[in-house]
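Below is one structure, written out as structure tokens, with a few remarks after it.
Only one protein chain is missing from this complex, and each of the others stays in its spot.
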Amino acid sequence: MTQTKDLSPVAEVEPAAHAHLCMPEDSRKRASRRLAIARGHVESIIRMLDDPHVYCVDVLRQIKAVQGALSGAGEVVLRGHLEAHVATAHERGDAHEIIEELMEALKYT
Amino acid sequence: MTQTKDLSPVAEVEPAAHAHLCMPEDSRKRASRRLAIARGHVESIIRMLDDPHVYCVDVLRQIKAVQGALSGAGEVVLRGHLEAHVATAHERGDAHEIIEELMEALKYT
Amino acid sequence: MTQTKDLSPVAEVEPAAHAHLCMPEDSRKRASRRLAIARGHVESIIRMLDDPHVYCVDVLRQIKAVQGALSGAGEVVLRGHLEAHVATAHERGDAHEIIEELMEALKYT
Partner (left out) sequence: MTQTKDLSPVAEVEPAAHAHLCMPEDSRKRASRRLAIARGHVESIIRMLDDPHVYCVDVLRQIKAVQGALSGAGEVVLRGHLEAHVATAHERGDAHEIIEELMEALKYT
């Protein structure tokens, strides 16, 4: 667990081409709050797994619940991106690029 | 199991009916390791979100990556459950119940 | 659009609020071609199921393959929508509505 501190888990992903566009502050705060809840939930599952009597299906359900929370965080980010950057793309003149980039990011859902 | 009652984020989920069956130790350790990595990844996304210049699509990609890690943890747990409990259900005489329970848990993928 | 009211299997879904916007012709043709392939694939699974010796896992794999084909059709439609309608939404002045509508439609992925 402490071991994960050494990993730079974001290192393998290249910054996106449109990284000069900033995330709307409201999305940023809301996504952060949801992720903090998801983190607490992951921690509680790790504690569950210390108990040798824990039951597989209880763990599966908790993992599904965290996945739901992460999807919620992802939705907040996507909505902010659509509003702040995609809806204005035609005016800015980069619609094609920004949509390819988004489709690529959504593929791994 | 009873322990999960104290944890707020998991409180809404009732213990499963077959909670007397224990999770195989190997699955438990491996799921725990994967969740520890996922937790570190969630933490790094929360830190990313402190930066007002962060870009939405970079955050979206990181969230997808964590979702992939959680799916991996879920697979470990599911495989252990199938081997330890489902494959022996006919002998034990609770095949119908254990499969209903599993189908219900998988529904929320 | 009004036409969809006659079709029984699609009857339960209301036409979307922005139904005055038309789908780009290229997306329409490409989505149609992919759906025709998916339909042929569904037909072949139905034929497989006539064989009393068919094996569950073979059927499961075929169903996954069709789901992949449908996701591909959905991607074609989404990309066309983002390019034709979402990227121009700020100019048109309906960004908020069109994004809410899209987020709602994506929810059931």
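Observations on the structure shown:
Just so it is clear, A, B and C label the chains in written order, and each chain counts residues from 1 on its own.
In this text, a contact is a pair of C-beta atoms (placed from the backbone, for glycine too) under 8 Å apart; a residue touches a chain by one contact, two chains touch by 3 or more.
Here the structure is a predicted model, which is why all the values come from computation and not from measurement.
With respect to the full assembly, the chain omitted from this view is in touch with B, C. Residues of subunit B that touch the chain left out of the display are 75, 78-79, 82-83, 86-91, 95-96, 98-99, 102-103, 106-107, 109. For subunit C, the residues touching the absent chain in the complete assembly are 1, 3-4, 7, 9-10, 12-13, 15-16, 18-23, 25, 27-29, 31-32, 35-46, 48-50, 52-68, 70-71, 73-74, 77-78, 80-81, 84-85, 101-102, 105-106, 108-109.
Operating definition for what follows: only the chains that are shown with their structure count from here on.
Taken as a graph of touching chains, this assembly forms an open line, each chain in contact only with its neighbours along the path.
Two copies of one chain, subunit A and subunit B, touch each other, and the residues they use overlap strongly: the shared fraction of interface numbers exceeds half. Subunit B and subunit C have CA centres that are 30 Å apart. Computed from the mean C-alpha positions, the centre of subunit A lies at a distance of 25 Å from the centre of subunit C. The mean-CA centres of subunit A and subunit B are about 17 angstrom from one another, to the nearest whole unit. Multi-chain contact residues of subunit B (touching two or more other chains) are absent.
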